[in-house]
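Removed from the display is one protein chain of the complex; every other protein chain stays in position.
By letter and in written order, the chains are A, B and C; residue numbering begins at 1 in each of them.
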Amino acid sequence: MPHVVISGDISRRFTGGEREFDVEATTFRRLILELDRRFPGLGRQIEEGMAVAIDGEIFQDAYAAPIGEKSEVYLIPRIGGG
Amino acid sequence: MSKIHVSTVINDDPVEYLCEPQQSLLDVLRDELNLTGSKEGCGSGDCGACTVIVDGRIVCSCLMLGAEAEGRKITTVEGIATGDKLHPVQQKFLEHAALQCGFCTPGFIVAAKALLDENPNPSEEEARYWLAGNLCRCTGYDKIVRAVLDAAEVMRAEAAE
Amino acid sequence: MSGLSFIAPKTVEEAVRALAAGDGLTKCLAGGTDLLVQLRSGRARPEVIVDMKRIPGLIGISEREDRFIIGAATPGAMISECGPLCRAWPGITEAVDLIGSQQIQGRASLGGNLCNASPAADSVPAVIAARATCVVVGPEGRREVPVEAIVTGPGQTSLRKGELILEFHVPKPRPHQADAYLRFIPRTEMDIAVVGCAVNVTLGDKGVCRDARVVLGAVAPTAVIVTEAAEALVGHWLDEETLGRLDAAARRASKPITDKRGTIEYRIKVAGVLARRAAAIAFKRAGEC
Partner (left out) sequence: MTFIGKDLKVVGTRPIRPDGVDKVTGRANFGADMTVPGMIWGKIKRSPHAHARILRIDAEKALRLPGVKAVVTAADFPNIAAEEAFAGEAIMDFRDLSRNCMARDKALYDGHAVAAVAASTPAIAEAALELIDVEYEVLPFVIDVEKAMAADAPLLHGELFTQGIEPKPTAPSNIAKRINFTKGDIEKGFREADVVIERRYTTRPVHQGYIEPHACVATVAADGQCSIWSSSQGHFMVRQYCAHLLGIDIANIRAAAAEIGGGFGGKTLIYVEPVALALAKKSGHSVKIVMTREEVFRGTGPAAGSVIEVKLGAKKDGRLTAAEVTLKYQAGAFPGSPVGPGCMCALAMYDVPNANVTGYDVVCNRPKVAAYRAPGAPNASWGVESCLDELALALGLDPLSLREKNAAKDGVKAVHGPTWQNIGYAETLAAAKAHPHWRAPLGAGQGRGIASGFWFNIGGESTASVHVNEDGTVVVATGSPDIGGSRVSMAMMVAEVLGVAVERVRPIVADTSSIGYTFLTGGSRVTFATGMAATEAASRVVDELKKRAAVIWEISPEAVEWRDGMAYPAGQNAGAFEPLPLAEIAFRSARTGGPISAEAAINAQGPGAGFGTHICDVEVDKETGAVKILRYTAIQDVGRAIHPAYVEGQLQGGVTQGVGWALNEEYIYDKDGRLENPGFLDYRIPVASDLPMIDAVLVEVPNPRHPFGVRGVGEVPIIPPTAAVANAIYRAAGVRLRDLPMSPPKVLAAIDEEKG
């Protein structure tokens, strides 16, 4: 089962401080839905404020990004740029 | 307040216009004559984007009144190329990728042309100091200086022919 | 929109009449490199702008046996191109050349630089150091005054209503007389002087200084003639001890302010440094001519 870590502590208000989860998901969309089920409101926070790093590669707004059984998944603040 | 009538020569064409006393030459070029190649980056003579040649010398057109142009001979960036033949400075700016956004470019082209008219073989340092009144925020000046020095070489070769 | 009017007189008399007429603010326009900035920012709101540049003699440099005569509206680029002047007073021509960019040089003039009355004007210390005078004309006639008598404070001059500066008279150097001007700016170009220093010396036998004038800019409300600094030089070679006394005198004469361009402490230190460096150049030049 993929291991998911919320990097940084900005989402604490949704998770009560919990930062690491095992989530049954094969896509980023499924992962968001699953986390939002556990922590209502976290889904929107992730969608609007976060990017996901799956095995070191950063995805933004990518529901279909595939997540493997042993994937390392980090939720990090979104990145923009100049 | 009535407007001032001015007769002048711009890019070899006789031009007449009416301007208000406080209007800068840059305002007149851009807003009255639709010569928008000269740019306003600062309005205070610090950026050089509005550089034009007046009676053989480069000036910031934002620091000259439109009314002062009476009887002068003015060259703007629109008058640097000859027909469809680019001036060597323009050609070298393109070849050296000496522009990114291109906003400061007209001022640099005019200033560099004036430099090479006066000094056909400038050193890098001379070129840098001559162009110090033209700000570029994109390129770091490297390719601009190279383009100007390369254009000088081309012009020297052309002159020798 | 504005109640502004613009005139470009062809004679001195016409210019004087225009400047003297009316109650509102009238402004002389030479190169315009300060005036147009002030117009645009609203800092200056004149009723009349009088363009000086079509008056005969206002632009150009002529040479008499004992002096150079520089039209008050002569652009810097023309001054830099004047070979005899550059050879005679490299400090003056270098100081003029330091005013702004090449574009500014196409317009900016000695008259404008002086009458704008900025404490940091680059050309002013150098012309004062050369003991130059200016010819002022006005409704009451013509007078010749030392350059240092014109500026009385930041933005303030001793010119009376209707007066304008016609020309600058710069005496030619005596044998072994030479000058230098240095300024400090944060960048290599385009800044206003944080400190400026002109040194003008005449050397006698074996390189001993016979006469000197040291003028600092940007360290007081007006350019300052530092008598004590000149005294530190006269009667001496330029050795370490002399340089030390010069440095100290320049520092003591500096009464700067702290502003966005420099602090009091910094300006005082740099005034001493520039005095030393400019003196070294002026002595070297004087020894060679």
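In this section, a residue touches a chain if its C-beta (ideal position, glycine included) is under 8 Å from a C-beta of that chain, and two chains touch if they have at least 3 such contacts.
This is a predicted model, so every value here is computed, not measured.
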{"item": "Touch partners, limited to displayed chains, of the chain removed from view", "value": "A, B, C"}
{"item": "Hidden partner interface residues of subunit A, rising order", "value": "5, 7-10, 12-13, 17, 48-49, 53, 55-62, 65, 72, 74, 76-82"}
{"item": "Where the unshown chain meets subunit B, residue by residue", "value": "20, 22, 27, 30-31, 34-44, 46-47, 49, 76-78, 80-81, 86, 90, 93-97, 99-106, 109, 124-125, 127-129, 131-146"}
{"item": "Absent chain, residues of subunit C that touch it", "value": "1-2, 41, 184, 186-192, 194, 260-263, 265-266, 269-270, 273"}
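Keep this in mind: only the chains that are shown with their structure count from here on.
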{"item": "Chain contact topology (line, ring, star, complete or other)", "value": "other"}
{"item": "Reference subunit C; chain at largest CA-centroid distance", "value": "A"}
{"item": "Whole-Å gap separating subunit B and subunit C, where each centre is the average of the chain's CA atoms", "value": "29"}
{"item": "For subunit A paired with subunit B, centre-to-centre distance based on mean C-alpha positions, whole Å", "value": "54"}
{"item": "Distance from the mean Cα position of subunit C to that of subunit A, given in whole angstrom", "value": "68"}
{"item": "Of all residues in subunit C, those that touch subunit B in their complex", "value": "1-6, 8, 29, 31-33, 36-37, 39-40, 49, 51, 53, 75, 77, 100-107, 188-190"}
{"item": "Contact footprint of subunit C on subunit B as seen in their complex", "value": "1, 4, 20-22, 24, 43-46, 48, 51, 54, 57-60, 62-65, 67-68, 70, 111, 114-115, 129-134"}
